[in-house]
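The excerpt is restricted to a subset of chains, each kept in its original location.
Labels A, B, C and D are assigned to the chains in the order they are written; within every chain, residues are numbered from 1.
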Amino acid sequence: MNLSAPARRLLAALTFGVLALVYLPLLVVVANSVNANQSMTWPPSGLTLEWWRRAADSSGAREALLTSLQVAAVATCIALVLGTLLALALQRYSFFGKHTVNLLVILPIALPGVVTGIALNNGFRAIMGVDLSLWTIVVAHATFCIVTVFNNVQARLRRLGTSLEEASADLGAGVGTTFRLITLPQLRSALLAGGMLAFALSFDEIIVTTFTAGGGATTLPIWILNNMFRPNQAPVVNVVAVVLIVFSIVPVWLAQRLSSDLDAVR
Amino acid sequence: GCGEDDDKETEAVEKLGDPEGEVSILAWPGYVEDGSNDPKVDWVTPFEEETGCQVTSKVYGTSDEALNLAKSGEYDVIAASGDLSLRLIASDEAQEINTDLVPNYANVYDFLKDTEWNTVDGKNYGVPHGYGANLLMFDKKRFDKAPTSWGAVFEEEQLKPNKGKVTAYDSPIYIADAALYLMKTQPDLGIENPYALDQEQLDAAVDLLKTQRAYVGEYWSDYLKEIQAFETGDSVVGTTWQVIKNNVKNPDVEVVLPDEGATAWNDTWMLSSQAKSPNCAYAWMDYILSPEANAQATEYFGEAPNSPQACDKTTDPKHCETFHAGDEAYAERLWFWRTPVKECLDGRTDVECTDYAAWTQAWTEIKG
Amino acid sequence: MSAPSTAPTRAPAPAEVRGPVARPASRLLHRWVWLRLVLLLSAPLAWMVLVYVVALTALLITALWSVNSLTSEIDRTWTLENFRTLVENEVYRNVTLRTVGVALAVTVIDVTIALPIAFYMAKVASPRMRRILVVAVLTPLWASYLVKVFAWRVVLSEGGLLEWSGIANPGYGLGAVVIAQSYIWLPYVILPIFAALDRVPDSLLEAAGDLGAPAGMVIRTIVLPLLVPGIVAGAIFSFSLTMGDYITVNIVGGTSQMLGNLVFLNAGAANNLPLAAAIAMIPIVVMIVLLTAIRRTGALENL
Amino acid sequence: MVPAIRLRGLVKHFAEVAAVDGIDLDIADGEFFSMLGPSGSGKTTVLRLIAGFETATAGTVELGGTDVTAAAPFERDVHTVFQDYALFPHMSVLDNVAYGLRVRGTGRTERRARAQEALETVRLGGFGTRRPHQLSGGQRQRVALARAIVLRPRVLLLDEPLGALDLKLREQMQVELKQLQRDLGITFVFVTHDQEEALTLSDRIAVFDTGRVRQLGTPQEIYEQPTSAYVAGFVGTTNLLDADTSERLLGVRAEHALRPERLRLTPADHAPARPDEVRLPAVVVERIYLGTGNRVHLRTDDGLDLVALEQATGSLDEADHRGEHVTVRFARADVVRLNTDGES
């Protein structure tokens, strides 16, 4: 937009100012990962690499990380499938109860985590009679992740229209072929965006997870929570967080590149 | 199944069979360390090598969370504090222990054996782990004279100078701390046991805590939070554990066992009535009571070991002294956590006592 | 120039290209719209109903039961006792108001901060800078929630970073909860607003400027109304996530408690699932009222 | 001969709107058939009914003698070139063109070769590896064409394929389209609302009006013997003479149409009219420069508004002729009598 130079500068200053504020606590995390004082008080009382060494040795952290990645990956996959199906149904057809279904998809994210947590906890144990495990976490996460995929795919479908699908049918492709060769590739960047948000949501979820995790199922947030209660372990948690931030930049950047490249094609 | 009792076994076994090859344990953080968090902290691996029982463990943050987890029936062994143990027993989640099958039980301090929080109707439901007291911690710069009474956190006069910097344990069980103070300072209330409060007594304790709340800066439940608060000065007086004091770098912070005595916890290893691997569970209980393992675990967590033999094995030779292990006189002044139930624990039969649900309700109101 | 006078010279076409391809399944799907719809809807609907609706309903039913205090077993006789407790006890009203208040504050703060940032990202920054900014906004999502809250504890503590750097210090309490929660959910608010703004064509803003509206007016009369769906999406995120939180308030909340704490305390701690379920009905009702109100405006369609 | 397309009693309702309201048409094999009509007159809907994207409310569609009314699009041997081209953005140009062969299971090498060949046909041989967004509008249009013709359909449906192109490019593409159709001998059903385009390209034209065919015929028939004021007005500019005026001028009480290019302007004189012509004194109201000539708006002395077209046959003097007195002449033979049912 045509803004006056001072307005642009003000906006830029605001944006970068807020971003700086956003990164400030992360700096604290970084500082604490080398803070000699294990209770992470400010200012740091000295430098040490002890926590990094310990983190490197911590197979618990590694396993929890792997568990979280697995949970998030599987939950995201389920959410991708279900969210896409729902978006297709709701965007392309009109039927009785459409609004209810729409509300139903939003509900798991719109209702507070504790509510979803105890509802699912109760549902799994008392109603379905299944033992809590890694899979119950996956199911719970998938349930509230559906909405992010759904939103992204629906917005994309709305913009896409049906002409490409018609062109495909016109050229002789059946319903399945058209979906595989035309619709799905068109949805790729929306799936990427929705999937990434779903992944992030699941990866860092703790409240619902607390209620649906079975014994031995330690996701990273749970490991972190536990270690905050464990002597001499808290700073290691900071190291893990720093490592996460650093390593997350790569996939985030890649996804961003990929989706904007894909969008450029449009 | 909706949690029916069909597969629960509450009677003690007569003899042990072959180990099942795996055991699942529910415990406080730091009780079951297998080196995955710190390779130097590992007493699970030797156990696994010794017995062939593979350990899976889950940790919990509060006794209440543990109760829910225990009910799922997925755990063979549970480390339960006194505010949990009776609830497990009452809901038939615990199995009587045949202490003869736990050789290391013999070493345990006598005052920890057959206590009222692990023994019901003469049946023993668990073997003790370490123990510790809920002490009074304070920043001596804020006090002319080191406090020796819980009055420091309950008397308005003494609370005033530290308004907003008082801390307290964030759990309904903390009501017992208030009750203990009232027991000593207001005898006419007739409190005999801080865990056996009739409605009137509970109300008095609640009032006391509501008064206190106005001066509280924050409640704590994880100790990292309290360590931080005392180091930075966000908190200057409040309940604590010895281990927290040991970790606070601020030299002005001290702890005291006040004149009134204190509440305390003693954790009990219990066997689940739904245990799938009772033999490995017995093996674990014996192992964790062994002097080596008990010393490691209690020292790592920061509490008193359960036997004099264990005290000999601690890496810090002063550990048992710091934590007053085996100090019976000291232990006399402790009121170990128990679950309040309707049937008064102090033997009164003319009144109904308030149960834990009522305490929870009260705690909700205290925090407001 | 009437009918084609020259005979068309049709190139001979290989047989397999000509003509339709037999695909019975596709043909069936094509003909029966409802079949397509059923295939699309059955899996996700079954999932949502079996996993979620059933669980929620069970929770609602549980709220009408009570707990036997001795055995801690659930007593399945219908009672409104739990709801009576909620209504009669003013502490629940206070906590509800406090929770909604905090959630509202967080939402207002996040939306207020997110708007200019999203605007800068979508409409002012160069494409390259935009990509960098999106990454910069997304990255903090990966630093664990707990770690970030604890970092705020350090920042807000006495003599902590905030005081240390000379800025006033609110200390622990509701203010700190609002700050920490706003911080944590900010990216989830920026993203949908950014996406909505990205879809507003530049020419609309130019047209408004062209008609004589200064920047502020353009934003008030054109940008904001067009952003409503994005804002609603972001607001639902921050509002509900804040309302369900109980961990942040434990860490930086001082003495405060929120609805989440009560649910957690009763469900986890006191083992009083019926009461917990009854308390959980409060946020459910709040959210459903809110969602219905929003749906009236049509903003949900674009969520 | 069996018509390539036969429509019988075709009706399509959307809710209450009758988008197509009873159409009977036979389109011959190899014909270049245009549908002309204003926006919303149902042209696209007819096309979509032929292609199978819509289901007819009533009536039948036959292709090459087979009733396909109930068949799915992918079962019909017709292909469509969409107005927005509908190229697949995630595929290269070559893959776009090869798509139809791919879904028919043609082998990779063969389908590439044939797609390449189709691209050569539309003179885009060197563009196979590009993505659609890297092409100009005209090139995209040709890719869409290649994608359809590679399958050698009997019938090609084109929905305003030139609508989005600028004038220059459009003229060029018109020539190419016509050539292609001739070379391949495919039946083209061409939708447009550009009357000039329809006249230039078609063998036959159907003029649409709110879901019905108003007139069907060759370009000459449509242009020179419109049967209604509607058609006369829609195709080209026309002077409409109402019944009264006609009676006065021609002695026939009926509506007539008169094309502007049939009017001759000469300097004002009072010579008597020849028997086969009509002469009217008039004043020039406005003379609009068109490059190839002028459009002259006139008012006759008896109050009739007429438009005439002057071709530039020599260097025009640039003076403004507004107000000039002239004589308008036209041959009686050039006046077309309209059917009395012609409204509008």
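Everything below uses one rule, namely that a contact is a pair of C-beta atoms (placed from the backbone, for glycine too) under 8 Å apart; a residue touches a chain by one contact, two chains touch by 3 or more.
The structure presented is a predicted model; accordingly, all values stated were derived computationally and were not measured.
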Write the complex's composition as a formula over the displayed labels, counting all copies in the file. A x1, B x1, C x1, D x2
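The rule is simple: only the chains that are shown with their structure count from here on.
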Taking each chain's C-alpha mean as its centre, the one farthest from subunit B: D
Which of A-B and C-D has more C-beta pairs touching across its chains: A-B
In whole angstrom, how far does the Cα centroid of subunit C sit from the Cα centroid of subunit D? 52
Centre distance in Å when subunit A and subunit C are each reduced to the mean of their C-alpha atoms: 12
Within subunit A, the set of residues that touch 2 or more other chains is 40-42, 121, 126, 169, 172, 174, 177, 225, 228, 234
Find every residue in subunit D that makes contact with two or more other chains and list them. 72-74, 103-104, 151
What's the complete list of touching chain pairs for this entry? A-B, A-C, A-D, B-C, C-D
Subunit D touches which residues of subunit C in the complex? 1-4, 6-11, 13, 16-21, 23, 26-27, 30-31
Considering only the defined contacts, which subunit C positions touch subunit A in the complex? 20-21, 23, 25-27, 29-30, 33, 36-37, 40-41, 43-45, 47-48, 51-56, 58-59, 62, 113, 116-117, 119-121, 123-125, 131, 133-148, 150-152, 154-155, 157, 159-161, 164, 183, 186, 191-192, 195, 202, 205-206, 209, 215, 218, 233, 236-237, 240-241, 243-247, 259-260, 263-264, 267, 273, 276-277, 280, 283-284, 287, 291, 295, 300-303
Of all residues in subunit A, which touch subunit D in the complex? 163-164, 166-174, 177, 181-182, 185-186, 188, 262, 264-266
